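So that we are looking at the same thing, I have put the structure below in structure tokens.
Here the complex is missing a single protein chain, while all its other protein chains stay put.
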């Protein structure tokens, strides 16, 4: 009895200690660092609001943040829609094929992100597959450079890299809808379109929204895809943060910039959390 | 320099845990590509019994951040150019070599024997290993006239076929040279504004920025570029290997020249191995490979094909690095 109580206590303490070390202390460190400054390449540990003032007042940061958010929203919507279509298609297959396809969707998640970006370059580049294909079907005579090094390429790369999250979460939601529920709707006279909008979509949305959350949070903080396929206008907020940490060695300013992104991400996670746990899933009620 | 270790340790817990434990008989290098080629790394390991661990970086700013981030304890030797000594010294990241442990030091050409920038009085802070430049590379098959000025980067005829290194200082110095400013490393506020506008202007012509030697070549290839603000001579060889009729040129305004050295980290672990590696780098066969394979000018022999040293503007410490990074972010954020 005592031994049991003791081991439970050890577990609890370890878990809290882990959370403290892995999550809370780094976040606290970020908060604190944001109030420091930099002089001559060294961090000055005097508290001031300068960094936050700079973040709030400098039009460069606002502009880049706006652009980054817009891309992230667009990427999330694209992932949601394409993820949905693919997940619906997969969910309709025979069980054996269904799980093979889902496994195939999950494989790219184990691949290196950088490799994916480089393969996008190979796909979209001057000598890439897309150009060769367009030349082959006779649509163009000369390879085009318009597919790469712009924001469209960034969007495509992010969608390509992140859509598995959407597919997987949506699939889980779709799979959980019992056949009987669909049959009940058909039995009451509903056609496929009505069933999709009134039954399938609302029932799978709580799962799908988790995928949207993943795609948004991952794309809003990304700095590799914009850097590598984004061309001259590929500067995103994540890259700005990177430039403060990795290039300018201005960690305090980087921390202040990160805080903005962190607050935004938490807000999105909170909203997604609400949406993924609607009132109808809960037992307590009116 | 007061340092509050606690939060930093929290952030870098993992890095510290992995990075700071240098095992015996090891030398940890923080370097640019080419400075630890297998051609002499492998024989060195066999001869000295020291293992070589190399971390490559793409730019000087990233390199400084990595050194400063660990107070130098993550690395034993770092390949920095002469302009960076004040910055590293001020941050307390360096220590002097012991000439007693450098048997090949007399292999250095007289011009590199005592470079003022790397001396701290009698103490030797750096060992010159190679020099090079950041010139203009162009595709002679695609351009009818050989460009003689940096102005070619802005020429609308080359629109969307020009690429540039994503690095604050190189771009700013290049633009300053093109604008004809006296000292591209010490710009007035007014000159800074002109440089910024010139660089924003350049974005209209640029296909993309690139992030390192290999990436530059990859972008060149996948974007069908014909001209680049290069990161240095090695890119010429890499492009030629891929079948491009690439030419390396120093425009009439001049180009950045640099002299890279091995500097000893203040946090170095195995000093004997570190000295052994730096000393090995002065062997003639190393200079041979640096020249033939990478196109760098070695410091132990006369350079083959490197006849433009007089046209270079040698890299110096800049007036305000923070301002230059800010300017660069502003340029990159501008829409064009």
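Labels A and B are assigned to the chains in the order they are written; within every chain, residues are numbered from 1.
Assume contacts are C-beta pairs under 8 Å (C-beta built on N, C-alpha and C of every residue); 3 or more make two chains touch, one makes a residue touch a chain.
Simple rule for what comes next: contacts and distances are computed from a predicted model.
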Assuming one chain is omitted from the figure, identify its UniProt name from "Lipoprotein", "Spermidine/putrescine import ATP-binding protein PotA", "Xanthine dehydrogenase family protein subunit M" or "LrgB family protein". "Spermidine/putrescine import ATP-binding protein PotA"
Residue in contact with the excluded chain [from A:43, A:203, A:241 or A:257]: A:203
What is the set of chain A residues that contact the non-displayed chain in the whole complex? 178, 180-181, 183-191, 194, 198-199, 202-203, 278-286
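The rule is short, and it goes like this: only the chains that are shown with their structure count from here on.
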Give every residue of chain A touching chain B within the complex, in rising order. 21, 25-26, 28-30, 32-33, 38, 40-43, 45, 60, 63-64, 118, 121-122, 124-128, 143, 145, 148-149, 227-228, 230-235, 239-240, 243-250
Touching residues of chain B toward chain A in the complex: what are they? 1-4, 7-8, 10-11, 13, 59, 61-62, 64-65, 68-69, 87, 90-91, 160, 166, 168, 203, 206-209, 211, 215, 218-219, 221-224, 321-322, 325-326, 328-330, 332-333, 335-336
